[in-house]
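Shown here: the complex without one of its protein chains, the others still in place.
Labels for the chains are A, B and C, by order of writing; each one numbers its residues from 1.
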Amino acid sequence: MDDTWPHLGLRSLEGIAETRLPRGTFDYIAGGGWDEVSVDANAAAFRSRRLLPSVLVDVTGVRTDTTILGSSIAAPVGFAPTAMHGLVDPDGEVASVRAMAAVGLPLVLSTLSTCSLESVAEAAPEAVRWFQLYVNRDRGVARSHVERAAAAGYRAIVVTVDVPGDGYRPRDLRNRFEANGQFGNFEGGVDYAKPLGELLAGLIDGALTWADIDEIRSWSSLPVVIKGILTPADALRAVEHGAAGVWVSNHGGRQLDRAIASLDALGPVVDAVAGRAEIYLDSGVRDGVDVIAALATGARAVFLGRPFLYALAVGGEAGLEAAAAGLAVEVSKAMALLGAPSVADIGRDRLAG
Amino acid sequence: MDDTWPHLGLRSLEGIAETRLPRGTFDYIAGGGWDEVSVDANAAAFRSRRLLPSVLVDVTGVRTDTTILGSSIAAPVGFAPTAMHGLVDPDGEVASVRAMAAVGLPLVLSTLSTCSLESVAEAAPEAVRWFQLYVNRDRGVARSHVERAAAAGYRAIVVTVDVPGDGYRPRDLRNRFEANGQFGNFEGGVDYAKPLGELLAGLIDGALTWADIDEIRSWSSLPVVIKGILTPADALRAVEHGAAGVWVSNHGGRQLDRAIASLDALGPVVDAVAGRAEIYLDSGVRDGVDVIAALATGARAVFLGRPFLYALAVGGEAGLEAAAAGLAVEVSKAMALLGAPSVADIGRDRLAG
Amino acid sequence: MDDTWPHLGLRSLEGIAETRLPRGTFDYIAGGGWDEVSVDANAAAFRSRRLLPSVLVDVTGVRTDTTILGSSIAAPVGFAPTAMHGLVDPDGEVASVRAMAAVGLPLVLSTLSTCSLESVAEAAPEAVRWFQLYVNRDRGVARSHVERAAAAGYRAIVVTVDVPGDGYRPRDLRNRFEANGQFGNFEGGVDYAKPLGELLAGLIDGALTWADIDEIRSWSSLPVVIKGILTPADALRAVEHGAAGVWVSNHGGRQLDRAIASLDALGPVVDAVAGRAEIYLDSGVRDGVDVIAALATGARAVFLGRPFLYALAVGGEAGLEAAAAGLAVEVSKAMALLGAPSVADIGRDRLAG
Partner (left out) sequence: MDDTWPHLGLRSLEGIAETRLPRGTFDYIAGGGWDEVSVDANAAAFRSRRLLPSVLVDVTGVRTDTTILGSSIAAPVGFAPTAMHGLVDPDGEVASVRAMAAVGLPLVLSTLSTCSLESVAEAAPEAVRWFQLYVNRDRGVARSHVERAAAAGYRAIVVTVDVPGDGYRPRDLRNRFEANGQFGNFEGGVDYAKPLGELLAGLIDGALTWADIDEIRSWSSLPVVIKGILTPADALRAVEHGAAGVWVSNHGGRQLDRAIASLDALGPVVDAVAGRAEIYLDSGVRDGVDVIAALATGARAVFLGRPFLYALAVGGEAGLEAAAAGLAVEVSKAMALLGAPSVADIGRDRLAG
């Protein structure tokens, strides 16, 4: 990291990270399902949106802070759950949570984190931390994950529902990519010799249905967020099954290729949910204007995966902190230029067409 | 063939095949009519579709099997009729049918196959084989083809109707491409010294009309499929003339350039036919997600030509088997990610927009 | 010319011609107004159209012949009026008319032809020849042009109305392109020392109005075609002023940049005219499928400029004859594949969407 790179914006980090990471690791992060059409579609969706600024609004006191499920955060952005931060930084998620906490932003810890959920909690006890759950085929393991997360001060359980089986990621197959890093939240039961896709398919329960959501909710008092929803129908079912949050995502284009772009799926979900749950989004957010576009469409907050991993890869904890802080500044600047002094002012009337 | 290439997906095979085949042969396979706009349009149509996955559906028992005209096949994909497999593999269609049969998938043998229809039948007696008919100017020859196909256990006659005259394929003209390979289903009457376009125009009856379909049906008890339909009006006429199947195709963009993309033509045809015949599609299918998109639009099964020829060129019978098996796996994975445990679950509601 | 180039299609001729012509000449032919957006738009309009073939139509007797203003032509294509063929071939329009006549196709001779209109008539007395009129500021000269054309057996007067002043063609300005070739239809009054744009602006009357059309009609008994119309309103006025033909054209993108593509303007003009005049089109036609698309939209015939000039530049009279004959063959093949045995069968129902 030199001190100019944050000026380049998050998009520039991918190229820098590519030069520093092993090919297999970089491809694992950057790649997507099949022909990566949905990866491109996520970016294109953000690029296609047009904003309508209002002028002569006093924006000297722009405030980017908001809340997610009642927790205050400095800006409506967070670190999306992503596996094995240890692949890009020796301190893994401990570095990640410290960086995010330093700028008042949330982190969603992956079930497949390199660091144990307890060590991440210990590294940043006051941080807004959520725990992402891949529901284990062994329900005892899954329940244990939830109970440990609750005990360690995680404030919500984010159940990922768009990985019912391993996807088809040509880059990983070509690179014969394996999860060399240990999964920090497991006590045995993980066969690292398998290709990553098979390994995950072996861990994650493909038989999961809506009824299981009710059971998962019963394992703790934490609110449950359903992550990986792309249709109004599923969003409504999430609400019916008590979800406090609906997380719109096509998994960064990493699961079903040609799945609708997250941003394109967002509006109909927002309309269907009609305020009965908070709505989040990931996939394709790369700058402060993207954040504004998602909020204008109805998201309460957005989460980033790849860009923050690249920041961690390029600059470690300090790099991630600079990247996250830089993004928050971009959000603030974009709000001022939009004529929106608070996040509540970013309504759908700010979108053209 | 090395053991990693299936990981690259069917699209990657074109480039590999290009390095291994004579220019004229490769161009004959890859090329299209005129400026090849329809070739590109077929791919673009698939690329443009967006899918809507449903989550929290139990997909542990995903089944890709289906039936076509009552025959069970392992997945809704088959080898489209393509001429002269001997151009890319010394064993020709005998290799092709063995490879497809090994994975439980159908092959439609071309009238212009290198191997005789009887030798192909003998190579894989139990395979689901259909016979594609170019109706000869000499109706006796045409009738003989149908009768031989029926005798040899082919289960349907696929009458190609979009080659009323030779097309205009600049690549073949530039390369002065000729059918050096013998046509295995003819006993004389073929003047190989002619350019391929002229040769075919001399064999195929350009005066064919709907009344002839009734006659062709009378030549055997086999069901008849009409291949090369792009409009609802023609699809309805096919049904009226007793077609058991309507095969939507712009011939891979090889006939009339600027003909509507097969996938774009599919929906209106499905609506018009309204279940009175099975609907198939070819042209542009390159991966498992494409298969899903076609089925969601209403196709019962899809057929691939070029990609399977490239697989045969690159890896012979084993290569084709790996390619076909790989595609079936992709279909299975895509169905799981779509939340569709069986092909019957892949409805039009899975398409966005 | 070697005997393979016709196989490449008309589009390929541009690149060959570019290597053989002086830069200034090539740019004069290839270039357009301003940023050449309309040049590209003409091509894009044709590329975007999708056709709907009908199958099982007897096309063994496809006939491409038609009539324009009562004259029989072998196919619905002709050589558009273009200035100074002497720039690309020493025999100029004499070569052009012979080539077109050899294949039964019409030529529209430009007022600015290198060869005199009489010499062109003499070279091909039986050819279908029309005379294009740039109305001279000196009405006596204009009237003389019309009278001479009538006397020399030209069958129609095509009044170009989209050059009320010189355009803005950066390539010509950059190249300081001048009309070194003599204008064969003028007896003095031409100052070749001027830049071409100024020279033309000096010759052509920018004050021309609809009333002048009536006067021009009175100069001979020939039917009058108005060339350069892009709106239904102007097409109707042409009909009101006795035009026998309405020629839809944005002048190949050479006049007002961003003018609507000729093909996009065609449909509304056809609807407005409603059969009261014949409709022609130029701009962007490059192959037989383009011809079909224009006819399906309602044109009676189409005319080509640049591609035929390139053919003349590359192969002289024989080259142009081969190119024109090749295009007619393409039209025939496209009609067969479309399922249209005669030009009357190419209706708007053949266009998708």
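What we mean here is this: a contact is a pair of C-beta atoms (placed from the backbone, for glycine too) under 8 Å apart; a residue touches a chain by one contact, two chains touch by 3 or more.
Treat the numbers as computed from the prediction; the structure is a model and nothing was measured.
Chemist: Using the whole complex, pick out the displayed chains that touch the missing one.
Modeler: A, C
Chemist: Give the residue, chosen from C:Val141, C:Ala179, C:Ile260 or C:Leu320, that touches the chain omitted from the document.
Modeler: Answer from the full complex: C:Ile260 touches the omitted chain.
Chemist: Using the touch definition from the top, which of A:Val39, A:Val59 or A:Leu87 touches the missing chain?
Modeler: Considering all chains, including the one not shown, the answer is A:Val59.
Chemist: Out of C:Asp166, C:Glu317 or C:Asp345, which is the one that touches the chain we can't see?
Modeler: C:Asp166
Chemist: Spell out, residue by residue, where the missing chain touches chain C.
Modeler: Counting over the whole complex, chain C touches the hidden chain at residues 33-35, 37, 41, 161-162, 164-168, 170, 173-174, 206-210, 212-213, 226, 228-231, 233-234, 237, 255-261, 264-265.
Chemist: Suppose we count only contacts with the excluded chain; which residues of chain A make the list?
Modeler: Residues of chain A in touch with the missing chain: 4, 7-9, 11, 47, 49-60, 62, 286-289, 293, 329-330, 333-334, 336-339, 352.
The rule is simple: only the chains that are shown with their structure count from here on.
Chemist: Could you work out how far chain B has to rotate to sit on chain C, using CA atoms and steps of 5 degrees?
Modeler: Fitting chain B to chain C on C-alpha positions yields an angle of 90 degrees.
Chemist: Taking all protein C-alpha atoms shown, work out their mean, then name the chain whose own C-alpha mean is nearest to it.
Modeler: Closest chain centre to the overall C-alpha centroid: B.
Chemist: Answer with same or different: of all residue numbers used at the interface between chain A and chain B, are over half used by both copies?
Modeler: Mostly different residues form this interface, as fewer than half of the numbers used are common to both chains.
Chemist: Hey, how far is the Cα centre of chain A from the one of chain C, in Å?
Modeler: Averaging C-alpha atoms per chain gives centres 59 Å apart.
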